[in-house]
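For this depiction, one protein chain was excluded, whereas all remaining protein chains were kept in their positions.
After this line comes chain A, so read on.
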Amino acid sequence: MSDEQQIELKTVGFDARFPQQNQTKHCYQSYIDYHKCITVKGEDFAPCKVFWKTYNSLCPSAWIEQWDDQRSNGTFPGNL
């Protein structure tokens, strides 16, 4: 698990809100939560990083790019 290089392999832990096989909402929810978090707390607030790691782990990069484009256009389908 940790060599001399101190590399730790870890991923998003179990989230009781999404216990089953379908993790679509988990990905979507953490994307929204991250952006709400940085809006309220600012980009340097460290606990927001948890949401960032979650959605980067779970979501396909195509989805993330599409959502980023939608956000800059103002057409993102969700409350941010």
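Heads up, the rule we're going with is that a residue touches a chain if its C-beta (ideal position, glycine included) is under 8 Å from a C-beta of that chain, and two chains touch if they have at least 3 such contacts; residues count from 1.
Everything below uses one rule, namely that contacts and distances are computed from a predicted model.
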Chain not present in the shown complex, as UniProt names it (candidates "Rae1 protein homolog", "Cytochrome c oxidase subunit 2", "Mediator of RNA polymerase II transcription subunit 22" or "Large ribosomal subunit protein bL17c"): "Cytochrome c oxidase subunit 2"
Residue of A:47, A:60 or A:77 touching the missing chain in the full complex: A:60
Sites on chain A contacted by the missing partner chain, in the whole complex: 1, 3, 5, 7-13, 21-24, 26-27, 56-62
